[in-house]
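The complex is shown incomplete by one protein chain, all other protein chains being positioned as in the whole.
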Amino acid sequence: MTELPVAFLVSTVAAATPLLLAATGELVVEKAGVLNLGVEGMMLAGAIAAFATANETGATSLGLLAAVLAGTAMALLFALVALTLQANQTATGLALTIFGRGLSALLGAGFVGIPAPTLAKLHIPLLSDIPVLGPVVFGHDILVYLSLAMLGAVAWCFRSTHAGLVLRAVGDSHDAAHALGYPVVSIRYAAVAFGGALAGLAGAYMSLAYTPLWAQDMTAGRGWVAVALVTFAAWRPFWLLIGAWFFGALMYLSLYVQALGVAVPSSLLSALPYIGTVVVLVLISRNRRLVRLHRPAMLGRPFQARS
Amino acid sequence: MSPVLKIESRGHESKFWRYASPILALLLTAATSGLIFAAMGRPPGLTVYTLLVTPLLQQDGFQGLAVKAAPLIMMGVGLSLAYRANVWNIGADGQFTLGAICGGGIALAFPDAPSFALFPAIVAGGVVGGMLSGGLVAWLRIRFNANEILTSLMFAYITQYLLVFLVTGPWRDPEGFGFPQTALFTENALAPRLIEDTNVHIGVLLAPLIAVALWVTMEKSLLGFEFRVLGEAPRAARFAGFSENRLVRVAMLVSGGLAGLAGVLEATGTLGQLTTTLSPGYGFTAIIVAFLARLNPLGVIPAGLLLALTDLGGDAAQINLGLPNAVTGIFQGILLFYLLGCDILLLNRIRRVPHTSGAA
Partner (left out) sequence: MNEFAPSGPLLTMTGMTKQYPNCLANDLVSLTVERNQIHALVGENGAGKSTLVKMIYGVVRPDAGEIVWQGRNVTIPNPGAAQRLGIGMVFQHFSLFEALTVTENIALGLATAKERVGLRDRILRISTEYGLPLDPDRIVHDLSVGERQRIEIVRCLLQNPKLLIMDEPTSVLTPNEVRKLFVTLRRLASEGCSILYISHKLEEVRALCSVATIMRHGRNVARCAPAEKTVKELAEIMIGMDLPTPPPRPPVSATAPPRLVLDRLSIRSPGCDLKDVSLSIAGGEILAIAGIAGNGQTELMDALSGETPAARPESVQIDGVAAGQMGPAERRRIGGGFVPEERNGHGAVAAMSLAANAFLSGYLRRALVRFGMIDKKRTFAFAEEIIRRFDVRTTGPRAEARSLSGGNLQKFLVGREILQDPGVLAINQPTWGVDAGAALAIHDAIMALAQRGAAVLIISQDLDEIFLLADRIAVIAGGRLSEPVATRSATVESIGRLMGGATADALGEVVHA
């Protein structure tokens, strides 16, 4: 009877991975003071790029590369309109989402229902065979480990490197950073591009490992959950991990509960992650002191160089 | 020395660009979309033509356009009001759906009630449903400081699942052969038609009337003034004694209520029942409508018609050219990008300056 809980844990980690990747990218973007709501669009772009490339070439690694490029390209489009042309960041992010959904649907039209090479799960001799711990910790595909490594790397960068410090400074006061001579816009471009790369990878995970196939709008709002996750974690990397696991669990709960034979309608269970998002968002937001303490002061504010 | 593009502030808003900017954006969108289609091996000119012109040439094309535009105009008007005050209602789809559920529920519960009583009750139910959803978002923002972008969007997803649950469960049509849909609404529950034996229901008339009414409110009433000041200069709004909380509440109730109205009219006017897909993304399309109209309720009418046209164009492209329906999403997404980008020309001009080395 240990199969179900083990499967549940394994699946939670898997479900959390795209959230973790996308949210880590968005964390970097928001710490630099920019609000990019186009995560959903970037994820979908990455998903179709990965799927199509892997299908055409037969190599998942090329698919991952394509996803990174696609996500970054989309992100740079956002940066051009929101940072250089100084349009409203909320609206620009929405435009990116709408565009990303349309573009991915168009490009993906020919790939519906087709199988593609999937990311292989690791199999470490001995370690992966340990009951329970084996599959949960050592039996995942490479993106799962990459997502954890990325989060760790980002956290370390923020704490211990000068580049991370400069990024945080830009998000705290872009005027002071500008006065000290730092290229605010360039730094934000870099952060936004990084966010796009990770969002693209998150999408690739969906189409190459999680589902794994292509369907229109397959991310089903995960990009939005990732944005919510950053607020939920109050911009702190460790809590991002907790949040991703929590939502991953919620997302898988419906299948798990059904497998247990409980008679709750599946559609209501599917709504659980979204209800959970609202509840947690409210609980965190109401603590205005916590939010004010960690929220990058310049978040969403346009920067106009005043020399 | 390559010339560099520099962005210079004008110091005031350019009247010319206020109207020229959306037009420029449209032209750029058509051109860019054409390029994308060409890159995909599709004839660019024909595709754009199919998107924009073909629907009008079909039989009853204008009627279909009016029917498609009605919900977009209604929702766009509500959103233009909210966005004016910086209240970012993104989940209008959820309010639309909840309105349809509430109204539809009344229709299913009282199938034999007389039309003059039933239909107004259904409409009221729809509006209330939308207001409930919108009001909840406002409450969460005011009371708990929760970001309305995320909450309204989450509610959209939640409401969609609620709809699926109802339509496949307790409200499923027992004689529907197991299809996920409710029973057809009875004749007295359906929206009255403006033209007999067509789809042109009362919503087609209501939408522009609502747009005009809200335009009058925005431009000429004290409440509209409060909204405009709040969006323009929040500190000045406080100075004048305008309550931000009250305005947030009104913004969400109005935009939610209008979305709910659109939903219930769609359900009783066009669909005649509830199914698992009530809104083909109207919530997002309405956002573009609002921006294309430059957040002006009167401008929402032509903007709504244009975007309805592209929606129908997507259907036509699917039928005639074998393109997926999503092609409209690309067109609309690009349009929004260009709208936002071209807006910089209102307050700035772009100059070419010769590249000089050293500090300016």
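Annotations for the structure displayed:
Chains here go by letter, A and B, matching the order in which they are written, and residues are numbered from 1 within each.
Here is the rule we use: a contact is a pair of C-beta atoms (placed from the backbone, for glycine too) under 8 Å apart; a residue touches a chain by one contact, two chains touch by 3 or more.
Treat the numbers as computed from the prediction; the structure is a model and nothing was measured.
Here one chain is not drawn; of B:Ala70, B:Val229 or B:Cys342, the residue touching it is B:Val229. Considering the whole complex, the residue from A:Ala120, A:Ala149, A:Leu180 or A:Val279 that touches the absent chain is A:Leu180. For the chain left out of this panel, the touching residue among A:Ala22, A:Val81 or A:Ala169 is A:Ala169. In the complete complex, the hidden chain is touched by one of B:Ala240, B:Ile319 or B:Ile350, namely B:Ala240. The chain not displayed touches chain A at residues 162, 165-166, 168-169, 172-173, 175-177, 179-182, 293-294, 296-297.
Contact between chain B and the unshown chain involves residues 11-13, 220-223, 225, 228-229, 232-233, 235-236, 238-243, 359.
Just so we're on the same page, only the chains that are shown with their structure count from here on.
Chain centres here are Cα means. That of chain A falls 27 Å from that of chain B. Residues 7, 40, 88, 90, 140, 143-147, 149-151, 153-155, 157-158, 161-162, 164-165, 168-169, 284, 287-288, 291, 323-334, 336-337, 340-341, 343-344 of chain B are the ones that touch chain A when the two sit in their complex. Within the complex formed with chain B, the chain A residues making contact are 37, 41, 77, 80-81, 84-88, 90-92, 94-107, 109, 216, 221, 224, 227-228, 231, 265, 267-268, 270-271, 274-275, 277-278, 281-282, 285-286, 288, 291.
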